[in-house]
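The complex is shown incomplete by one protein chain, all other protein chains being positioned as in the whole.
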Amino acid sequence: MSTSLLLAQLLNGLQYGVLLFLLAAGLTLVFGIMSFVNLAHGSLYMLGAYAFAVVGTQTDSFLLGVLAALVTGLLVGYVLEKTVVARLYQRDHLDHVLATFGLVMFFNEMVRMLWGPQALFVSLPDALSGTVELFGFTYPSYRFLIIAVGLLVAVGSQWLIHRTRVGMLIRAGSVNPTMVGALGVNIRFLNAMLFTLGAALAALAGAMAGPILSVQSGMGESVLITTLVVIVIGGIGSVQGAFYAALIVGVADTLGRSYLPLLLRQIADREVANAAGPALASMLVYVLMAVVLVVRPQGLFPAHKDK
Amino acid sequence: MKHTHSTFCLAWAALLAANTAMADVKIGFSAPMSGPVAAVGQDQYDGFILGLERLNGKFGGQTVTVLKEDDQLKPELGNQIARKFIDRDKVDVLVGLGFSNVLMASLPRILESGTVAIATNAGPSTLAGAGCAANVFSIAWQNDGSAEAMGKYAQDAGFKKVFLLAPNYQAGKDNIAGFKRFYKGQVVDEIYTQVNQPDYSAEIAQVQAAGVDAVFVFYPGGMGVNFVKQFSQAGLMKKLPLLSAFTVDGTTLPSLRDAALGSVSGAMWDVALKAPGNADFVAAFSKKFGRTPSLYAAVAYDTAFLLDIAVKKVNGKTDNKPAFVAAVKAAGTELKSVRGPFKFGSNNMPVQNYYAFQAVKDGAAITVKQLSTPLAEHPDVYASLCKAK
Partner (left out) sequence: MCSRFLLPAWAWVFFALLACVPWYASATDDNFLTAFLARVLIYAIAATALNIALGWGGLVSLGHALFIGLGMYSVALPALAGISNGWVHLTVCVLSCMLVGGFTGLMSLRTSGIAFIMITLAFAQMGYFVLVSLKQFGGDDGLAVVAASDFGAFNLSSAASVYACALVLLLLLTVWMMKLRESPFGMSLRAGRQNSRRVNAIGLALKHYQLTAYVLSAVLCGVAGMLLANLNAYASPSSMSWVVSGDLIVMVVLGGMGTVAGPILGSFLFMGVEEVLKHVTDNWMAVFGLLIVAMAMLGKAGVVGWWQQRAKADHKKVSTTGDVA
């Protein structure tokens, strides 16, 4: 096991983690503060990716694509909040599950009706398609952009939540929404804004993932589960927690995939290792989550201290 | 008033009589029409319908009705759809049957009923070997075929060390095994990744560290788009030959475009193939559907013509199941396939050529060019395990 490979894998884990964070940030806010189980988060991610792909390829501009994704996220998020989500706050979590389950089906089909079943082509400007030599490996420069954007969102959300009045209201709302409402804050407007923000973040994640992943109907499902795992490990409602958990999950998953089969080969023969290795590697993230949940159910970095 | 009423009744009766006189061939078509591999299902349906159209909507002179079902890539649904086609719709032939796992789950009722079933997208090793059945055919390929062709290609090209990647499920393992069957060099490593894994940067880093001459992958559908995009972005497409099966094909090339340039894929058909009737098929498909066909469409197109020959052989009497089964088998030898030489082996799997194609630029568009034919009229390795007549 060479050190340069290990370093390269660490970097890979980091950027996969940052990609997960972009998705997890929006979801954990909606989940934790509004206590709304939003399974349609993956669909918002998908819509963002589609907007980026369509506009980006038409205009040949990366920035316009990202902008289109953000606008789509904001619009769809706002409309969803006003029509569906707002009516469901008082309800059981299961009603949320049911409603967003239906939305996922609807969006998947809608996207297929509009753009067909094939994956969409996404173009990257030449400036971002290059590679960088790092640790003896060629590394796509675009991944660094993802890391940069992720860190920006992390810093930005930290600032928003801890340094602004809105952030204070958000934090207060996560502890006691009724009181916040009673104090004269327009809690409905706050919730709408929060949901829209979450949707925009999801769409941004979709736009950033567009160039490296397949943009097609149903692309949200495969990342949704991992995102849920991330926010549970990090602590629901905590963006900080989501950041650290995303990095942990990203690194653990990447290193697990790379080194578990190798480790297994030391103790068992090749056939068994080839069969068991990938299975164990895919289970690793779930085992990690199960351990965290049993040992510290509120997550590793919860939003507020439990009594 | 009374006059028109009686004329109407007479006309209606005449129509009914005419209809019952003409036998109808019912086709039950099933494929994944939704979800991540919907592009494959759509191509298959479109290819089949195009073939039917060119035969003027008739197989062997009999009018054809096609019933379409979406198996959603769910084996349980495949099972239910097979029952529906056989028990309720009483179809003469089941066409499509989807991916290997859906196909296998649909088999029990199909085997029980003896109805002709033609798989257009799979040829699992179980079905090719011990689990073979006289009434179940694959007109597509035996699953290992394309990978075997790439193994032979790699062997002939003189690659000393290779790296193998596939998803961790049955088809992935079969493809890797197929590649190794014909490649005699050194396999530095083989990695089975998680199904629908989004990020391959870890595996790509391992490939770089391994210092190999070539890489072989099997990543169907969205996984292929993900992998090839990321492989190309890491700058490896220029440095390392990428050999693949079912990864770069007609359904993924439009979204990959330049990212796939230079990669070599093994398949029994592609757009550039110089086979009789192929250019005609490609032109007709492109004109009707506004996109280039994939190998999935070509297979389905062939199926229509195969059934035409088979129904002609039994003079439209498709209810005599054993006779129809024999006719379908014999029709395989007479079929003028768009992929070149074709016939059914003893285990009802295709015996056909497997070619190597390379993705090249043609002006502004991306297309493929035929490199060689690593395996000609190649039967599969499981035929000896099949004990059916």
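Order of writing sets the chain letters: A and B. Residues in each chain are counted from 1.
Everything below uses one rule, namely that contacts are C-beta pairs under 8 Å (C-beta built on N, C-alpha and C of every residue); 3 or more make two chains touch, one makes a residue touch a chain.
Every value quoted in this text rests on a predicted model; they were computed, and no experiment measured them.
Only one of B:30, B:44, B:79 or B:230 touches the absent chain when the whole complex is considered: B:79.
Only one of A:7, A:128 or A:276 touches the absent chain when the whole complex is considered: A:276. Among the residues A:7, A:71 or A:88, only A:88 touches the chain that is left out of the figure. When the omitted chain is restored, the residue from A:11, A:53, A:76 or A:103 that touches it is A:103.
Residues 31, 37, 84, 87-88, 91, 93-99, 101-110, 112-113, 225, 228-229, 232, 236, 275-276, 278-279, 282-283, 286-287, 289-290, 293-294, 297 of chain A touch the missing chain (whole complex, contact as defined above). The chain not shown here touches chain B at positions 33-34, 69-70, 74-76, 79-80, 83-84, 86-88, 100-101, 104-105, 107-109, 124, 126, 131, 168-171, 173, 195.
Following the convention adopted for this analysis, only the chains that are shown with their structure count from here on.
Chain A and chain B have Cα centroids separated by 35 Å. Looking at the complex, you find that chain A touches chain B at residues 2, 4-5, 8-9, 12-13, 15-16, 19, 108-109, 112, 116-122, 124, 129-131, 137-140, 142-143, 209, 211-219, 222-223, 254-255, 257-258, 261, 274, 277-279, 281-282. Contacts from chain B toward chain A in the complex involve residues 33-36, 38-39, 41-42, 168, 190-194, 196, 198-199, 201-203, 205-206, 208-209, 221-223, 225-226, 229-230, 233-236, 239, 251-252, 254-257, 291.
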